[in-house]
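Missing here: one protein chain of the complex. Every other protein chain is in place.
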Amino acid sequence: MEYSGEKLSEEKVFKDPVHRYIHVRDRVIWDLIGTKEFQRLRRVKQLGTTYLTFHGAEHSRLSHSLGVYEIVRRIIDDVFEGRPEWNPEERLLSLCAALLHDLGHGPFSHSFEKVFDLDHELFTRKIILGDTEVNAVLTQVGADFPKKVAEVIAKTYSGKLVVSLISSQIDADRMDYLQRDAYFTGVSYGHFDMERIMRVMRPREDQAVIKQSGMHAVEDYIMSRYQMYWQVYFHPVTRSAEVILTKVLHRAKYLYETGYHFEQDPVHFHSLFKGDVTLKDYLKMDEAVMLYYFANWEHEGDEILRDLCSRFMNRRLFKYTEFHPSNEQMNKLIELTKLFKEAGIDPDYYLVVDSSSDLPYDFYRPGEEEERLPIHLLKNNGEIRELSRESEIVEAISGKRRTDHKLYYPADFLRDESTNKNVKQQIRRLLEMAD
Amino acid sequence: MEYSGEKLSEEKVFKDPVHRYIHVRDRVIWDLIGTKEFQRLRRVKQLGTTYLTFHGAEHSRLSHSLGVYEIVRRIIDDVFEGRPEWNPEERLLSLCAALLHDLGHGPFSHSFEKVFDLDHELFTRKIILGDTEVNAVLTQVGADFPKKVAEVIAKTYSGKLVVSLISSQIDADRMDYLQRDAYFTGVSYGHFDMERIMRVMRPREDQAVIKQSGMHAVEDYIMSRYQMYWQVYFHPVTRSAEVILTKVLHRAKYLYETGYHFEQDPVHFHSLFKGDVTLKDYLKMDEAVMLYYFANWEHEGDEILRDLCSRFMNRRLFKYTEFHPSNEQMNKLIELTKLFKEAGIDPDYYLVVDSSSDLPYDFYRPGEEEERLPIHLLKNNGEIRELSRESEIVEAISGKRRTDHKLYYPADFLRDESTNKNVKQQIRRLLEMAD
Amino acid sequence: MEYSGEKLSEEKVFKDPVHRYIHVRDRVIWDLIGTKEFQRLRRVKQLGTTYLTFHGAEHSRLSHSLGVYEIVRRIIDDVFEGRPEWNPEERLLSLCAALLHDLGHGPFSHSFEKVFDLDHELFTRKIILGDTEVNAVLTQVGADFPKKVAEVIAKTYSGKLVVSLISSQIDADRMDYLQRDAYFTGVSYGHFDMERIMRVMRPREDQAVIKQSGMHAVEDYIMSRYQMYWQVYFHPVTRSAEVILTKVLHRAKYLYETGYHFEQDPVHFHSLFKGDVTLKDYLKMDEAVMLYYFANWEHEGDEILRDLCSRFMNRRLFKYTEFHPSNEQMNKLIELTKLFKEAGIDPDYYLVVDSSSDLPYDFYRPGEEEERLPIHLLKNNGEIRELSRESEIVEAISGKRRTDHKLYYPADFLRDESTNKNVKQQIRRLLEMAD
Partner (left out) sequence: MEYSGEKLSEEKVFKDPVHRYIHVRDRVIWDLIGTKEFQRLRRVKQLGTTYLTFHGAEHSRLSHSLGVYEIVRRIIDDVFEGRPEWNPEERLLSLCAALLHDLGHGPFSHSFEKVFDLDHELFTRKIILGDTEVNAVLTQVGADFPKKVAEVIAKTYSGKLVVSLISSQIDADRMDYLQRDAYFTGVSYGHFDMERIMRVMRPREDQAVIKQSGMHAVEDYIMSRYQMYWQVYFHPVTRSAEVILTKVLHRAKYLYETGYHFEQDPVHFHSLFKGDVTLKDYLKMDEAVMLYYFANWEHEGDEILRDLCSRFMNRRLFKYTEFHPSNEQMNKLIELTKLFKEAGIDPDYYLVVDSSSDLPYDFYRPGEEEERLPIHLLKNNGEIRELSRESEIVEAISGKRRTDHKLYYPADFLRDESTNKNVKQQIRRLLEMAD
């Protein structure tokens, strides 16, 4: 039998708290799960630093990846199969793309990419196309199969329907992470009726559409997403940990570039610091490695690196205050920057503005960044209409970006009056810190 | 105000998936949570290698510790408070002991302790009494307070009631981990009506007893525990990972002892290998450090270490077969050992018998290992009776130890017929391996 | 001890699927629950005819009443108690009003009130103030206590804070029914984090306000409410049953008024038909009585009554089509009315327009019908702001009434071509009925 159609002699089942069971019958999927590049995702947390706010959020990108696979599998096997608009030839391609879509994520992805100017999507592509176990499995299916999988993930694949399953405003990716992140953090948001949404999905040439009768379930999903963004993903404590982590990596990079002698040579970071990271180096990075270094750096000579690492490892985070980028506040920031320097606290590392921004839903705006396929409803008469034209609730929030700015700082330093008492008092007053 | 009675100006709340919220009002508890020794528990998974079987089981000992604290807090504040048998002076002591009871756990505790002949309870004691941030906080309460906390955890404290809250056959420890482990693995066992059990707990001089009306909830708890042992804790795939992990550590130790030159000096392991680990060394060990080394050792010169580490990191586990320690099976094992050697597969590392054993419930048997206080019911007439005398279900299973033996081996090696084809075939036949 | 402060020797506990346990310690509450007027609520379903759409929705107004009581109890005992803005003297009053707020509901309340021109709020008042067991219990607390309870329920009580607990846009009534109705119907809407909302409620002179930090939980609550209205409460199948029920009662009343001879004299309905129902008569009405008569009327001589009762009892409901009150559609309706007559199907009973309308949230509009206190947030600086000024999501939907009209008709009659074939075909065409 051809490898692409090979079935396991007995179905494999993973117990999953979100989807109850994840079912694997395809040999290709089973083999992909067994690759070292996929197993590496166990050592990358799905929500980065969020576990420092919500202690349950220790779940890995591996579990999310299995979840996305399972959702796509159920949509295809339970809903699309047998419908004329669905091409069964694209089943395996869809499943592989779903399973592998996050393969290139680095440890604490957000800060990591930002500081080292990396792009996880690029590395996903490199892992799929490069000299890896994943590539070896995919190539067995067909010589051009890895390329197709990479294209689906990159949204450049010609079959838009397949792309929409993984990347749209209501894709398997989002449906898994909202539910999974809600489950592991324990918040009461993030719930919506995925089973219903899946049951009313219909394949169309350009995308999966939702039958009109499922509109309310979709509204609920959009509201869940909105709540998760502001309650979990943008939680100010998480962002504080993220700010510190970013500053740790900035400092280490700066020290390396300025010839600082590390007590233990940070070999895993060399190519990252230099900006010429290879796939092989990249795959060696995971959160265990990062934490190993941070633990070492708690004992480094450089005071800033040492302090920031200790803060991150032992959860001694920055406090924050609201910050609106008005003239007045910008002037206050300039003043604070000056005072921090006077107080001997380096504002480059200890006075940080961090912004979060989300667009709960948007209709199609060609060319915009983060352009995402909007949701379309299939009416009873066969007509297809963009969601915000049918739902008053969605129309009301559509295209309304919400942004939040906060200013982070080390309250403990500012309360320590053993040095620079006066200037610290001035700072505390400006920050309106309680005593 | 005295430190021991100090309250936070505003209650702190942690979102917890199992108990919904964990409430902290006591300054002492808040300060303990902020110590680096407690935060270290974030880097030690509650269920060790179980995440390789149940991918959701990534939760840390920190989250379990918070859970045990919360259960004890609720029992005391919501049920015991105001009852004459309860001494309110022991509230803070109980909370601290609950929070800190697992403080000494090492990374992948089970294998770690076994290979290096360590005892996490000893290290819990050392952390509480030694030169640590935890000790500094506890000493602020009173000079002998750390000692008392250590005694409660060691079950040597004179107030047996307090001890029973943390260590008995129905203590806060078990009630938290059963529910928490069920939640994160996603299994449908592990549920019981803790709220009901807590509501019917009553303080007595020697222990917390359960009102007769709660007997069925307790039966349910005991059955949950039984199911969790056999469905989750003793899962053969988890044990396979545990076997490999143990062998990794054994091999590394052996190599160190026999003067092997590691490419990267395993400094974190030196004192462990030598058997003279200090508290400071011990506290540096966590699962990030372990995984960092294992990732390095995947590239070591020693073939066995390299192979075992690769198996562990990439989840290429041993297969298993039932093994009953009968004469016949023992002879088979001897035969297999010989054949493994012939096949060039070191049986010391690749042919492993592993046993699991559990006692679902037991009445009091003085002097037995794992002696645990049995559960007592408080009847309506005030009489106190040991549970198995009242519950037919519990009586039926009381004292019945169940044991399970399995033989683990690397199926992939045995299927590789490029070398020693004949002897491998013989082995496969003996192991009744499917082809 | 005074009756108002009397506690039960042992707390009584009801198991409740929504709130886990309902706790009763106050003798007054226990006695009220035991009155026959309160127990009568067991025979009035919370959701009227909804059980014909969602078969799980068999729950009674008694269980909802207990739930509202429990929510108010928790708000007062766990959150308000001890705060200076809260007057502990109003605790029992609040609990009684919560427990009794729905006491006057009749069987299938909605249709019942409409056809017989009754008002359940008036009967709630009559039961509380009249010659009833409830009144006897309340009078024991104090001579003017029944009056105060009735005032709280009627929203005329001077203590606006107490009123707001029972009647506002985020009161205990709504919080219970949304969750309860979601639970029993089994829909996945209706969930929100009530525990969080309760924890951030604060007593103020005029109403209970919500701390700013709970805004997202409130947004979630408002969205849940919106979804429940359109997914459950206004479900077209439920409305179809409601339409039939209304027509049954109309027909019976009409027959009575026109001197029709019922085979069994409808004694329970006499005073209702005549419009002079006494409290005693009213209290005899419940859904068992209604169903008893409907079952009898399935065998009445009058064809319309017989048919409508049979439809209701055996769930043979009307079909429906969208209906927009445009000129064109109004003309169609006139045309249909004419055709129905021609076809021998009385349009007064068999061609019914039914409208549903909801306002998801509204800021204060004095004098409007259904005027309900809007939700106010308590900001960190102590300022109080109306919700829609702080929440973009709520602002977006605030004041936007949504209305839906449907036209109901008996599809089976219209498909029966044994008589009036041509005119029925015409009707079917106008109704765009599928064949």
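Lettered A, B and C in written order, each chain numbered from 1.
Here is the rule we use: contacts are C-beta pairs under 8 Å (C-beta built on N, C-alpha and C of every residue); 3 or more make two chains touch, one makes a residue touch a chain.
The shown structure was predicted, so the numbers you read here are calculated from the model rather than taken from an experiment.
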Visible contact partners (per top-of-document touch definition) of the missing chain: A, B, C
Residue among B:Ile397, B:Leu414 or B:Leu431 touching the omitted chain: B:Ile397
Absent-chain contact - pick from C:Val28, C:Leu62, C:Met215 or C:Ile345: C:Leu62
Sites on chain C contacted by the missing partner chain, in the whole complex: 14-18, 20, 34-36, 39, 42-43, 51, 54-56, 58-60, 62-63, 66, 183-187, 284, 286-292, 295, 310, 313-316
Touching residues on chain B - with respect to the absent chain: 187-189, 191-193, 196, 216-217, 219-220, 223, 226-227, 230-231, 360, 392-393, 396-397, 400, 402
Residues from chain A at the interface with the omitted partner, ascending: 20-21, 195
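In the analysis below, only the chains that are shown with their structure count from here on.
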Per Cα centroids, the chain farthest from chain C: B
Centroid spacing, where centroids are CA-atom means, of chain A and chain B in whole angstrom: 32
Chain centre separation (chain A, chain C; CA means) in Å: 44
Chain C: positions in contact with at least two other chains: none
